[in-house]
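With one protein chain removed, the remaining protein chains of the complex are shown where they sit.
== subunit A ==
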Amino acid sequence: MGMSLWTPDPTFYPSPRDAVAAPREKLAYVAAFDRSAERPDALAVLDTDPESPAYGTVVGWTDLPYTGDELHHFGWNACSSALCPSAPHPHVERRYLIVPGLRSSRIYVYDTKGRVSPELVKVIEPEELGKRAGYSRPHTVHCGPEGLYVSALGGFGEDGPGGIALLDHTSFEVVGRWEADRGSQHLAYDFWWHINHDVLVSSEWGTPSMVEDGLVGELLLGRKYGHRLHFWDLRKRRHVQEIDLGDQHQMVLELRPAHDPTKTYGFAGVVTNVEDLSASIWVWHREGSRWEARKVIHIPAEPAAPEELPDILKPFGAVPPLVTDIDLSVDDRHLYVSCWGTGELKRYDVSDPFAPVETGSVRIGGIVGRAPHPAAPYERLAGGPQMIEVSRDGRRVYVTNSLYGSWDDQFYPDGVGAWMAKVDSETFTFDERFFPHGDDFRGLRPHQTRLQGGDASSDSYCYP
């Protein structure tokens, strides 16, 4: 789809240093879903241009053609990796959003060029994904050397293993299963790579039966959710090594490798430790020919009276931080950590990845805290900072509040609400002009944000 350009797409940058100088985004795309599955999910488009009279409001909206998709994560059809020298194709356009339905297993392709509200151009049915790649419940999307990579939590007609499907990046057809040899890997969630080192890293959440009806207490206390990192040969598609973080560390979710392609380290967030309900951030790094991982951030649970807690937490008398997303700035200096349980967004200086220093914290929402946004100081907010997206220049941090339908309902049983906030990273305070919430999202729950032209979790670079 699409004609090629005469010069490279202006949103492609050779190096992370160049990308930091990118112009600020004027639009943000947010995946929003209807928990009841009675109305279609949607892509909401937010105005992020402070000069615009519509700044901070929903200016575009595209309903999906079906119901019950549960939009979650999504990504671009092309990114800065198109400039990589091994197979350069810099004259393609970044214009399509690849939008998986995590519950329906459909994958949608939306065109964003020359319009505010994206327009549907293709639907990949669950059968195509299943028959060609053997997967269901598509999740993370990354553009890379072989086209589009889409991780998936489940198998086709089976609970697992989950893995990665490859899509052709021009026709968007499912090419097949990515793995040639999956080794010990069974659970799937996020993945990304060290592109110049031919290394892919993947993480573990759970299979569909373990997550779709909510967090299962017995599985959690039985330490059955994912607790490993997997390292792969990106070229040969082979599993190379696993690192077990310890089975008390349940749910290894988001992976944020250094953007600098000469580096071989990255950060992984762990949702909770079943021994003390703390959360943690780990650094993986290469030592000689082996990969190692080390815990570098520990975030403790906060004590709370049982009557303030939802049923699932009453026995523990504490609020777990629940680190559900982390995001690394393009210059690899700042790591943002969302604590969805306690309602806190933290920032760490990770210039030395092995010795992070906390440099900022803001509170919003939270299971007990219910902290308000300064734009609506008397409104007790449910949900917490969840999906984080950082602008390429590192100055703006966007957060949304929904985690995953059934899990929202367990941790925020009186309603998770819907809100999106923006933090200016220089002062590390909320932007009072940017707080779309409540009816702005038309009853839907906002999940991942993608920024126009790319963001801190969308592009990989082949030049330092």
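Structural remarks
The definition used in the following text is that a residue touches a chain if its C-beta (ideal position, glycine included) is under 8 Å from a C-beta of that chain, and two chains touch if they have at least 3 such contacts; residues count from 1.
Here, contacts and distances are computed from a predicted model.
Per its UniProt record, the hidden chain corresponds to "Lysine transporter LysE" from the list "Lysine transporter LysE", "Chemotaxis protein CheW", "glycine dehydrogenase (aminomethyl-transferring)" or "tRNA-specific 2-thiouridylase MnmA". Of the listed positions A:Asp49, A:Asp63, A:Asp159 or A:Asp198, the one in contact with the omitted chain in the full complex is A:Asp198. Of A:Gly226, A:Pro261, A:Gly341 or A:Gly405, it is A:Pro261 that touches the chain left out of the display.
Hidden from this view is one chain, which touches subunit A at 1-2, 4-8, 10, 12-15, 18, 83-91, 145-146, 170, 195-198, 234-235, 261-262, 462-464.
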